[in-house]
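One structure is given below, encoded as structure tokens.
So, subunit A:
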Amino acid sequence: MLVVLGVFFPFAMAAVIPLLYRVVPDRRIGWFVAAVPLVLFAGLVSILPRIASGKTANVTVPWIPAAGIDLSFHIDGLSMIFGLLITGVGALVVLYSIYYLSQRESLGHFYAYILLFMGAMLGVVFSDNLMVLYAFWELTSISSFLLIAFWYHRKGSRYGARKSMLITVFGGIGMLAGFLMLYSMTGTFSIRETIALAPALKSEPLYLAAMILVMLGAFTKSAQFPFHIWLPDAMEAPTPVSAYLHSATMVKAGIYLIARFTPVFGGEAAWFWTVSLVGIITLLWGSFNAVKQNDLKALLAYSTISQLGLIMSLLGFGSAALSAGAGSDRVLFAQAGFAALFYMVNHSTFKGLLFMIVGIVDHELGTRDIRRLGGLMALMPVSFTLAVIGSFSMAGLPPFNGFLGKEMFFEAAVAISSGNPFAEGGASALFPVIGWVASVFTFIYCMIIVYRTFLGPRQPEKVDRLPHEAPKGMLVSPIILALFVVGIFFFPNLAGAYVIGPAMPAVFPTLSGEPGLVPHIRAWHGINTPLLMTLGVITAGIILFITLRHWRRIYRLPPFRWNLDAVYRGLIGGTEAGSTLITKRYMTGNLRDYFVYIYVFFLAAAGGSLFLTGAFKPDFHMEKIAAYEVAYVLIMSFAALAMPFVKSRITATLLNGVLGYSIAIFFIYFRAPDLALTQTVIETVTTVLFLLCFRFLPDWKPERAPARTKIVNGLIAVGAGVLVTGFALTVKGYDVFNSISGYFEDAYTLAGGNNIVNAILGDFRAFDTMLEVVVLFIAGIGVYTLIVLKAKKGGGDIEGK
Partner candidate 1 sequence: MNKFRKNGETGATAGQFLLNLFIAFLWMLLLDEDEFRVTTFAAGFIVGIFIVFFMHRFFGTQFYLRRLFAIVKLVFIFNRELVKSSWSVIGQILSPRLTIRPGIFRYDTVLESEGEVTTLSLLLTLTPGSVVMEVTEDGRGLYIHAMDIENSKEALIVQLKNFEKAIMEVTR
Partner candidate 2 sequence: MNNILVLPMVVPLLTGFVLFFLRPSVKAQKLVASLSLLSLTAISVRLLLKVRDEGILRLDFGGWKPPFGILFVGDSFAALLVLTTSVVSGLILFYAFAATERRHENMFFYPFSFFLVAGVNGSFLTGDLFNLFVCFEVMLLASYVLVTLGGGRAQLAESVKYVAINVVASWFFLVALAFLYGTVGTLNMAHISVRVAEAGQGPLLSAIAVIFLIVFALKAGLLLYFWLPGSYSVPPAPVAALFGALLTKVGVYAMFRVFTLIFYHDAAITHGLIGAMAVLTLAGGSLGAIAYKDIRVIASYNVVIAVGFMLLGLAVFNEAAFQGSVYYLIHDMVIKALLFLAVGSMVVLTGESRIDRMSGLIRNYPVLGWLFFITMLSLAGIPPFSGFIGKVYTGLGAVEGGNYWLLLAGFLSSLFVLYSLLRIFMNCFWGETIITPEEQRPLNKKKLIPLSLLGALTLALGIGTQAIAPFVADAAHVLAHPELYIDAVLGEVPPGE
């Protein structure tokens, strides 16, 4: 139950904060907010030993039991890691934001969004129910959207917010479809039950589709190539948000999803290749592009993309463990999964740290453009130190946790390149190569962060204020993170045993209990391939960093200058333009066109189903035909056919009258006196109405239209006539049932009337008559209002109080 409260605590606070903000309208509000993740963090830590020992915490609160959608929460090792990150980094970020954000900002909104996000993110990682997970998943997108557009008056913020929303929701919808497919295979929304059923799913036809769709959700959320494009634009958000959502937590929801679904889909070639390849490409593309950025936050964004790719690829490598036969290999592969989680934790620490430092720089100088920065070391020594810690860790240098992670990555990449169960040709040999190249670029941009910002010449003319060291409060959070960066390096196995290790059974349930699943991490493990690779990275990195000026121009060459952003913009712009073009083409606003559509559809659909399905069986049988009936048919046809061609509307109205009166005659032939009576009167009154209205309308002019239009009109008209005739002739010959009318012939005994029609109108079907009276009344009063209530002159058509 505490778990439920834990998830809903942030939501409750999110609702309270805006109200509280009215009472405490300054940055002190932040302390109330910070209490939330702190309390939750403490709570999680308190159950950490229990989780570490392999137990789980579960609770289910019914939500929509009818649909099998319940708030069922589940904390195991995997969700625990994320829970700790969400609350831990969350607390630090809130703390940082208290000093970072200006008092003038609408802090109430800001913290409400942050708390909303926090709750949603906790929901994502704790949910056992796919639909609930999805619900929280979308909620993270929404809160991210709101936070990116926190400064919504800025165009860039809006652009970034929209982009992230569209891409992540797109992925989310795909993921939902995938979940539904899973449900149709398993009959349950519970993740644990799904995992339990996993072996049986592999033969299901929808298995692959569901897999791809789930990956789509993960990749969009975790900014994997080619969906990564939203993340750089998300940097429009205030820096605490970037640190929290867009590096430490939300973007890792995709990682979580992939890890969570590894037991379901892992061990499949498609999963292995897609996750690994997408990850590795993202890693390369992200790091490569990070180097060319001038905005520090953009650089960090690309670096985040790249490292998310790294983690993703590690998860991909790890999934191979699930199909490999028993033996040391599969433990080795599974260690890639361990590395992924380990790297992810590390990434949260050093990337959070870097974002905070960039935020400090931005805060102090008002710019993040490295072309305007330099030489800040002297002015901001603490920040500089922290930046070095973060950057070097990210570059994979000791004595920082990044080094350990990178080593493990290389190790996994090398391991997977040979002897993986899906190896086809030498494709998997690319993994270590690409990983290495990407690491070189990673090294370069880490150096850029440190050198271009803090070292080199100062450029005071390019910034408009004199920078100082950040306020102490603002430094607290980065310092804590830096402590972790260093601390994990020295005590990696503490994290391994208590935090990462317990997650392994969740990712690799079939391997649980295998020795070596949780590797012993050592900073020094002798001179081996990974170490050599790292040395290579440093060497190549330094050379390339120094010569950056010279080779930088390759970014202007294809395919390096290719920008997927342009694809996105083209897609959006093209869709907008295309839709305008298409829609305005057929939505002409011309009634004639609309009638053409309707009748063409009628001809095609009804005509098709009459003539093409063999339904058409005309019955030309006639009992007897009287000459005078034919005469009236001719009269009416004659009058009708003349109508479109007469020159005056009076004539047309008269002809319409002829039709009306002649119909009355037909009603006589059909033994329908009541009809004949009504028809005659109505026809006259209608004619009078036409005459009354003609006074307000100009006489009609000859119908001017291109011959083509007239021919089309004619063809449609003839088609409609023929089709109705065809239908009617067929219906005439359809003689299966008797009408129910025989019943009404007892009208006198049943309803006390001799006039059957009248008995039907007044009794058997009086309800129709009653409503018809209402229709008539509405029309009458409607005409009255139409005439009496005229639009105000010059009032436009926007009215209202």
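These made the cut because all candidates are chains of the complex that A comes from, given by their letters.
Here is the rule we go by: contacts are C-beta pairs under 8 Å (C-beta built on N, C-alpha and C of every residue); 3 or more make two chains touch, one makes a residue touch a chain; residues count from 1.
Predicted model, so just to flag it, every value in this text is computed and none were measured.
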In-complex contact partner of subunit A, selected from candidates 1 or 2: 2
Subunit A residues within the candidate 2 interface of the complex: 62-67, 69, 131, 134-135, 138-139, 142, 149, 152-153, 155, 158, 161-162, 165-166, 169-170, 173-174, 176-177, 180-181, 183-184, 206, 209, 575-576, 578-580, 582-584, 586-587, 589, 591, 593-595, 597-598, 601-602, 605-606, 609-610, 613-615, 617, 724, 727-728, 730-732, 734, 736-741, 743-744, 763-768, 771-772, 774-775, 778-779, 781-782, 785-786, 788-792, 795-801
